[in-house]
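Worksheet for the structure shown next.
Note that this complex is displayed minus one protein chain, with the remaining chains in position.
The block that comes next holds subunit A.
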Amino acid sequence: MPGTILENLSGKKLSILISVFLICQLACFLLGLIAPSPATTQTILATVCVDENPLSSRSATDKWFTRQCSKSIQLSDPKATIGLDANNLVFVTEMPLLNLDYSRWQQNLVGILQIDMVYQNEQKILNPMIELTLDSRLAFSDKTPNGGKTPWKYYSHAEEKRYMNCIFEERVEEKHGYPYNCTMVALFELGSLFHDYYLLNLRMPYNYTTKKNIDLGKVEDVYLHTIYMNGGFTKVWVSLKTVFFPILLSIMTWFWHRVHKLNRKPVLLEYMLISLGCTLAFLNLPIEFLSLTFEMPYMLLLSDIRQGIFYAMLLSFWLIFAGEHMLIQEHAERNTLKRYWKHLSTIAVGCLCLLIFDLCERGVQLVNPFYSIWVTPVGTNLALAFIILAGISAGLYFLFLCYMIWRVFKNISIKRSVLPSMSQARRLHYEGIIYRFNFLMLTTLICAAVTIISFILSQVDEGQDKWDETMDLELSSIIHTGVYGMWNIYICAMLILYAPSHKQWPLDPNCSDGEEVEFSRIPNESASNEISALTSLSAKTSID
């Protein structure tokens, strides 16, 4: 890669640019301050309604039980359940609670089921792995202008299997009425929260011959934990994207314009930089605005794919950047992706695995929001296989990357030792390459470290209880906006600093002293005959 702005920029200008970046970074962190946490839960206790004739309602898609159903019972009351069958019980949850209604800014909804099961006297302790058969139906309703609700309309229906692991603490002497410790069960995932109200009618049918719910014990309560994105966070997030999108686009056009002003074809690294910018622009594109007017259940999948493409491009960029700064070129012909096929295939395989896994899970959820790949043993193995394969390719990738970086550093140290014996022009050329590489290494390492530390912090922060009212600070949202802003600034900085410089190379390198130190190189030395320059150099050192 020929001379870039980074090498030709004066120390003063560089420091101004870096401080602008840092201020932008600070602004991103501060933006997180005003946002609420990314997601919140609402726990809903299911109302147990009695369906008097379950056979007729099995096929009907317009029969819905609401909280105000004609007969509701408490399962903990043994008298109330006399004469009832499992098919009679409908667990009703209206989402959301408390006279609220979902806003489209809330983006998506995850439903998790908690089944409180208690031990009954003289009942054999159950097999810890309980297979559940859940017949779930979802309906939706919207607000009407006069403050009412539209009638419930069918949204989705599925009978799915789930596994619940229950353990019973043996140390308890008085077993009757004591709860099992059961794991939660993921029930559904809605990719878009288009309607104002949702209604879940859940049945747990019993059938001995088809082995439906035969292991289930006495259930006292069924809770549905709903997780939704906070509208406030989405607003902050989307505005961050909306601000970054035009900035990035203008930087990209400026960069490409710069590249085309040179009378040569763009080199591989320039192609990589511009495609990295494109993937980030795709990620920044605020299509979330569309979800406010259109129902887009594929939003979750789309955002996964957008992020996946960006990460794949970023990883490839690092690899090729290291490769292009190896200083020693084995072939005269270079600047093609073919040379990196081995390294890039690890990224391709990893990303493809994750994409297939995602399509299997979230892609199917577009049709059936209750679907989960983890339920069947085949699905679990398949999902695990894809994830393990992706993990292996990630490992291989990092091995390749580390190996390349190690080689670059080795070459750099070799070059450093011979630098004083070089002619000044050639020395400055090599120093430029070393400087470029070290700068990117340093910033990348800082960005990666900040990302990793932030996410660890947010996990720790979320696991703790927040009972203090006085602390309104939302660490996880600060981290999300901050890290997102950081990668944006990183890419913008790369595009600006690694753009080709338009400065005329001074023929006399001796004049470059004072504050405006500029790296310069022999003007007629094209990149292709670098290898010959190196061989002559090594010959020279061996003579010495």
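One rule holds for everything that comes next: contacts are C-beta pairs under 8 Å (C-beta built on N, C-alpha and C of every residue); 3 or more make two chains touch, one makes a residue touch a chain; residues count from 1.
Throughout what follows, contacts and distances are computed from a predicted model.
Enquirer: Tell me the UniProt protein name of the chain this structure doesn't show, selecting from "Translation initiation factor eIF2B subunit beta", "Protein Wnt", "SPRY-domain-containing protein" or "V-type proton ATPase subunit a".
Expert: "Protein Wnt"
Enquirer: Among A:Ser72, A:Ser275 or A:Thr443, which residue is in contact with the omitted chain in the full complex?
Expert: A:Ser72
Enquirer: Which residue, A:Thr43, A:Asn165 or A:Thr210, contacts the hidden chain when the whole complex is considered?
Expert: Result: among the candidates, A:Thr43 touches the missing chain.
Enquirer: Looking at A:Pro179, A:Pro266 or A:Gly379, which makes contact with the chain not pictured?
Expert: Looking across A:Pro179, A:Pro266 or A:Gly379, the contact with the absent chain belongs to A:Pro179.
Enquirer: Where the complex has a chain not shown, which of A:Thr4, A:Ser57 or A:Gln106 is the residue touching it?
Expert: Result: among the candidates, A:Gln106 touches the missing chain.
Enquirer: For subunit A, which residues lie in contact with the unshown chain of the complex?
Expert: Within subunit A, the residues that touch the unshown chain are 35-45, 47, 67, 72, 74-75, 81-86, 88-89, 94, 96-100, 103, 105-106, 110, 112, 114, 116, 118, 120-124, 172, 174, 177-179, 184, 186, 189, 204, 206, 213-214, 216-220, 223, 225, 227-228, 230-235, 303-304, 307-308, 354, 357-358, 361-362, 455, 458-459, 462-463, 465, 467-470, 472.
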